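Structure, as structure tokens:
A single protein chain has been omitted; all remaining protein chains appear in their positions.
Moving on, here comes chain A:
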Amino acid sequence: MTTPVSVLRLPKGPDPNSRGFDPKSPRFIALCRTSIPTSAGSESDAEQLQEEQHARSVLRETFLRCLLSISNKKVQFRMHEKVKVDATFGASDIDVLNFQVSDLHTPIGVQKEALISTRGSPKPVFQTPESSDTIERIKYQKISCQNDVMLSMRLYVDGLLWRDAERG
């Protein structure tokens, strides 16, 4: 008569709402260093930390405002091998992994609705050809620290949006 080995519980399964990699896990905290030195050490100056947090939140807000402002506008993506495609920008997903676009003009035809992957694309450049006097050109550049992981972004914007950010 055999007895099955007891187990404490079953292995935890995936979280349906997240891709995981808990940033609060000890491993994540220890191994994912930030690009800005003040955050890395626990002995950082509280005032410096606050300034840094403020700067980061300004960057995040600017980026989000950019995405909102180009919604429903015609944009141009520069993809691999210098291919340029025009589309109407819809929205970004929460991880900025995909952009939803409409009316995507590709070298092989027009796609009514499409998802463009941001991964692997070195520097997507958004350019709206509509306004001739104020061309809003938004670029984002990865500031990498470790393994090219995009940890923060610097936005270079000509025109209205940049001025808004400066005012903030």
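We take it that a residue touches a chain if its C-beta (ideal position, glycine included) is under 8 Å from a C-beta of that chain, and two chains touch if they have at least 3 such contacts; residues count from 1.
Definition applied: contacts and distances are computed from a predicted model.
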Missing subunit (named according to UniProt) among the choices "Replication factor C subunit 4", "Trafficking protein particle complex subunit", "MMS19 nucleotide excision repair protein" or "Serine-threonine kinase receptor-associated protein": "Serine-threonine kinase receptor-associated protein"
On chain A, residues whose C-beta touches the chain left out of the figure: 1-15, 19-23, 25-28, 31-32, 95, 97, 117, 119-120, 146-150
